[in-house]
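Okay, structure first, notes after.
One protein chain omitted, others in place.
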Amino acid sequence: MNSFMPSTTFAVLLLPFIAALFAPALTQLLKHNAAWILALVPAAIFWHFSGFLPVISAGEVVTGGYQWVPALKVNFSWYIDGLSLTFALLITGIGTLIVLYSGGYLKGHAQLGRFFSFILMFMGSMLGLVMSDSFLMFFIFWELTSITSFLLIGFDNKREASRRAALQALVVTGGGGLFLLAGLLLIWNVTGYSEMSLLLRSGSLLADSPYYIAIFVLVLGGAFTKSAQFPMHFWLPNAMEAPTPVSAYLHSATMVKAGVYLLMRLNPVLGDTMAWHIVLPLFGGTTLIVGTLLAIRQTDLKLMLAYTTVSSLGLLVMLTGFGTEKAIEGAVLYLVAHCLFKGALFMVAGIIDHEAGTRDVTKLGGLMTAMPITFAAALASAISMAGLPPFFGFLAKEEIYAGLWQVSFWGGLLTIVAIVGNALMFVIGFVVALKPFLGRRKLKLGNVHEGPVLLWLGPVLLATASLLTAIFSPMTHRLITSPMASAVEGEPVSAYISLVPHIGMPLLLSLITVAIGVFAYINVARLRALMIYALYKIGWGPDKGFDQFIRGTVRLSFRVTNVIQPGRMEFYMKVIFILVAVSILLPMALFDEWPAMPQWPDTISRYEAVIMAIAAVGLFSVLYAKDRLTAIVSLGIQGFAVALLFMLFGAPDLSFTQFMVETLSVVILALAMTRLRLTPTDHRALKEKIIDTIISLACATAFVLLLLKVTQLPFDTTLSDFFTRYSLSIAHGANIVNVILVDFRGTDTWGEIAVVMVAGLAILSLIRIRTRPANAIAANDPAEEDERL
Amino acid sequence: MTLLVGIFFAVAIYLFLSQHIIRMVLGAAVLGNAVNLLIFTSGRLTLEIPPILTGYETTTGMLTANPLPQALILTAIVISFSFFAFLLVLSYRAYQELGTDDTDEMRFAEPENQDLPPLGY
Partner (left out) sequence: MRTLIFRTVAPYLASLMILFSIFVLLRGHNEPGGGFIGGLIAASAFAIYGIACGVSPVRRALHFHPMAISGTGLLASTAAGMLSIFFKVPFMTGLWLDIPLFGDSIAVSTVMLFDIGVYLVVVGSITSIALALEERPNS
């Protein structure tokens, strides 16, 4: 890694976050027109990264970064090759359009500034994700995209559906993130590399490692949740609760592609194994079919698109897993094409929703004359989605068929899956693009007209891009496709496919697809009814499962709380003291550190014996005091006995203090007790008494043993000697105790007097402030009654 | 002496385990003394010679009581007194407001038979 690379890239990576900081203020100032300025940010980043195109297309990679925590080999570093560059360009390019589009879509929304802020933050995280070289950075950005998408999906936070969708997305993708973290750590442990760039050069180190399967499963756990693979697909359609710009951006072009990105990124090191070739196509293919079937069922434009997104992601995963050169090229082409057409179609759906007030395809019709520009963009994107020339989607589809078509069972099966999936996507594409615009004008729609320029600019530009990239396919391949495919494949690859029809198997398969598609389009209503019936029969899906999971978690935590916190002080106390006894006694028992039996002191002075006896008597009479006066007095007795003990053992200061404190304690206790109509006697049942006695005796034994052990150890007098020696010379004081208090350990004492003062304040406020509940509790207190009179 | 500390602890903890706050407050007072004595004893005991330097010359090696635990305990006594007073007033106020001195019946913060938290989003 170059130690100090040009920091422009670093600044560029930070830029979206900085822009997010200023977005709300700017929006306050300029209202929705702030979009024009904010869009400059992604545009500038796009410009910056497009500057890398010549270098990357020459087959080189660019890395850079800073050391972050060198001791742990954690760096803030980036890695630019064909794959990440394409992603970066898509993120920022579409991001620019999305920012503009949001300005139009959420015009006049009270929280528009916040929205801009979120979307820019998301853009920054996504950009960071594809750019990161070090695992840690990758993971952080990965989770950041989950968090920012949570914020964006739940943007409309007043609606429950929105909150649920947001939480669901967070739980699913965040949970996947944990898998990913584990996977990355495992990779780190196995290979010793914490950076993508180094890892990619490690060859088959991972594939040969005994931990391969564990790594494989963990990485897939991350990728599949993020990229909404069946059966974790359910969060993506639900996430359509988000405002349309979010759906267009996160759920077509960027975030959901993060999982695919991860798979493509790791393809050179994790791919080309049995597991990879079987599991990925299996899940991808299932997702493809399930997604399209579910999409047919929907009548909501956005939901239809969402389910086709799920299936497109399935297709991408399938192709990545299939892993032949052509398949990878197909995946790469399809990924780019999908971003272009799906982003455009989502925006179109948003425009229709915005202008006509509904997204239900059965309620829409005849909008062509009212919204010609939108219609043109929609049609172009649908053609691309359907895989018809002259759009980029066509190239992608041809390449996919070329890649999958093999004379083998597996290849044949996947080809059929792809054909069915594509045919159904063909249907959806045209349903979205044609149904709302053609046919008779529905009466309820009223006066619908074309959206403002901020709205239609995005889809139009994306549709144009679909067209241009296809027409100038050699340049597209040279700059984008080939470098990206090479990065995924791990070795140089070049793509050649162009719009010129080439007779062969792929073309034939395309024709079949189109034929099925047209047939299905005509019968779409019947298909939909069939699907609804089928789903009704199944009746249970992962979406409901999620609800049950969340409810179960809440119930479980509730039960656990009830068990460990029953709200009984007695129970807490018992647990605490049992633990105290165990924590002292257990180590002694384990390490055989029992103290030696002490010698009974030969000469115990008479004073000592008497005082100790007094203390003991005081203590026991506290226990058995029948009325409060006895209790108070006996508490005083034991206190004074302690004071005498201090005096005996050479601590006059302590003794005085203890005397005073005990006096005051007795006084205030008496004062308080006269007003508490309490009897200090014991009401407990005998059984409880015995248990409590055992617990307290155990604790006491523990402390006695601890103390014996301590006194039997050699005594370290360093500190005491220090204080004794320097008390006079440094602190000019002969009373060492006091010198320690006010000089050597002054700060401690200072804290302590602060505590005393706070306690005083707390007591004062407790006594003075009284919340008077409206019930009769207060009537218990004689003092209260006096006051009320 | 050690045995006495043990008795202190036993009594304090026994009082703590009671259900009556007033007994618990008494327990807190006793526990304070118990801990003080524990610290005092673990600082070794010497009879009757307070840690005050006689005369104004720097004397070392004189066998005085260990000043360090004494300094610790001195503040501890005052703090535990404030704490004790606070606890006392707190329980007194709790008694006033809640009408009971039995901790089992003090269920204001953690009511019995709580309902499930809301299950929505």
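Worth pointing out:
As written, the chain order gives the labels A and B, with residue 1 at the start of each chain.
The criterion applied here is as follows: a contact is a pair of C-beta atoms (placed from the backbone, for glycine too) under 8 Å apart; a residue touches a chain by one contact, two chains touch by 3 or more.
Since the structure is predicted, the reported quantities are computational estimates derived from the model, not experimental observations.
Which of A:Asn33, A:Ser50 or A:Thr663 touches the hidden chain is settled by the complete complex: it is A:Thr663.
Residues of chain B in touch with the missing chain: 50, 52, 74-75, 77-78, 81-82, 85, 89. Where chain A meets the omitted chain, the residues involved are 652-653, 656-657, 660-661, 663-664, 667-668, 671-672, 674-675, 730-735, 737-739, 741-743, 746-747, 749-750, 753-754, 756-757, 759-761, 763-764, 767-768, 783, 786-787.
To be clear about the criterion, only the chains that are shown with their structure count from here on.
Those residues of chain B whose C-beta lies close enough to touch chain A in the complex are 1-20, 22-23, 26, 29-30, 33-34, 36-38, 40-42, 44-54, 56-58, 60, 62, 64-68, 70-71, 73-75, 77-79, 81-86, 88-93, 95-99, 101, 103-104, 106-107, 109-112, 114, 116-117, 119-121. On chain A, the positions that touch chain B within their shared complex are 160, 163-164, 167, 550-551, 554-555, 558, 562, 565-570, 573-574, 577, 598, 605, 608, 612, 615-616, 619-620, 622-623, 631, 635, 638-639, 642, 645-646, 648-654, 657-658, 661, 664-665, 668-669, 672-673, 675-676, 678, 680, 682-684, 692-693, 695-697, 699-701, 703-704, 707-708, 710-711, 715, 717, 719-721, 723-725, 727-729, 734-737, 740-741, 745, 748-749, 752, 755-756, 759-760, 762-763, 766-767, 771, 773, 777-778, 780-781, 784.
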